[in-house]
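Only one protein chain is missing from this complex, and each of the others stays in its spot.
For chain A:
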Amino acid sequence: MSQFWNAWKKRKESLRDQSLQQHASKSMESVDDVTITTDLDENIALIEHQLGKSDDLVVRRFQVKTGQDAALVFLDGMVDCDVISQYIIQNLTSSSITYDKSATNELETTTGLRQIIRNILSGNTVLMIEGETEAYLNNTRGWARRGVEEPQTESVVRGPRDGFCETLMVNASLVRFRLKDPNLRVRHMIVGQRTQTDIFVLYIEGLAHPPIVEEIISRLEKLNLDAVLESGYIEQMIQDNRYSPFPQIQNTERPDKVVANLLEGKVGILVDGTPFALIAPSVFSQFYQSPEDYYERFYIASLIRFIRIISISIALLLPSLYIAFSSFHPEMIPSRLVIAMAAGRSTVPFPSLVEALIMEMAIEILREASVRLPGPIGPTIGIVGALVVGEAAVSAGLVSPIMVIIVAVTTIGSFASPSYSAAIAIRMLRFPVMLLAGMFGLYGIMLFIILILVHLSSLKSFGVPYMSPLSPLNLQGMKDLFLRVPYHLMTKRPTMFRVHDKIRLKEEDDQS
């Protein structure tokens, strides 16, 4: 039985591989081994053929000082025109600078057509000269880009205000500028067969555990995606359990967060075209930890962490606790509150599960609508939502007043998580736990909690258990889990990421 199954699976895989290869070779085979010749016109024709005579392809012909014909090939809009005219054309036509010393900051030579095409597509300018066997690749990238702005999703009260932008090099510089460690390694990779997206894999040598780094790089190499438009593509493809609702790779817009994580021995992945960087391996504590915890005093930082944990629990469990208490265990609530609740519910025609589902759905719709709404009319949705969902639903007798409070607290609670992608996992899991609470009361809620805990314990992020340092227990890591102990007590790095240089803080000598 299993043999048959395996054979069938293998056959299916091999068929798929074949078709994939055919597909890939069709577009690439003509480029791969072709080299350019000494004939300028032929070369230009080759390139134009490859790019299908796109209208934004510019071929600028001129004569260099020494008299040969030359041509610059680039894509309009992708390049910085000033650089091309001032430093390349002007220099080569007028002054005595020879073309192999053209005045741009990056100059490479190549003969392969494929590399030439790639460079043109990424905004570089190719210089080809009659009689030369090599083409010169000048870095002239200069397309429209957004400046460094404050990140929208992870704002802090105290802390740096700069966030990543869509340009890879700028993002890398934001990290470099904070981390002047010569051991910071940046590995360049290209993913996405069609988008050819540049990514940087960042880690600190001597801190990051080499097998983890290798694992990440090998998974990136195996990535067979057609397009990578955002780091989310990569995140979902390389995480350990692709079906889990929990994010096993952290994403952030904040360079300081990336640097802090690199310093804990993790690996950062910067992706061209998106301000969201990835951090792996990552553990459950990403749900409630914010960079600000480290910038403020440790008392308040620890307190705020507790508040976040409570608010996450509220966001997950409060509606289902209401359902459980009101429909299964009214004896647990203080008697006066029971009377008040019963009075509020007296006009409500539905069971509390339906009541809660209606309200939670309404809130989800409001949320989604307010995200999509154009800025100027944004406040409208707030007014409509507050009026309809709050006042009108109660006075119409659809829901009880206490339900409105619960929905409001739940929604606010889910915003308190510093990580958006973690918060939406919680937001989603709220619904199954409501159903279970409607079926089994508190028992159902506990079943769900155990289910989630078993699932969380089974998760791993690149070999690091997701619930560490809680399980497996790691006392060094516990110092920075619920509490954020003062820096002078966190002398060692958490060992769960298997860092190599364990000492974070040298003992102070001046204990005067």
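The rule we apply is simple: contacts are C-beta pairs under 8 Å (C-beta built on N, C-alpha and C of every residue); 3 or more make two chains touch, one makes a residue touch a chain; residues count from 1.
The rule is simple: contacts and distances are computed from a predicted model.
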- line: Given "Potassium-transporting ATPase KdpC subunit", "Peptide/nickel transport system permease protein", "Spore gernimation protein" or "Amino acid/amide ABC transporter ATP-binding protein 1 (HAAT family)", the protein name in the UniProt record of the chain not shown would be "Spore gernimation protein"
Message: Looking at the full complex, which residue from A:Ala342, A:Leu473, A:Leu489 or A:Ile503 touches the chain that isn't shown here?
response: A:Leu473
Message: Which candidate, A:Phe328, A:Phe462 or A:Phe497, sits in contact with the chain we can't see?
response: A:Phe328
Task: Could you please point out the chain A residues that touch the chain left off the display?
output: 2, 328-329, 331-335, 440-443, 445-447, 449-451, 453-458, 465, 467, 470-473
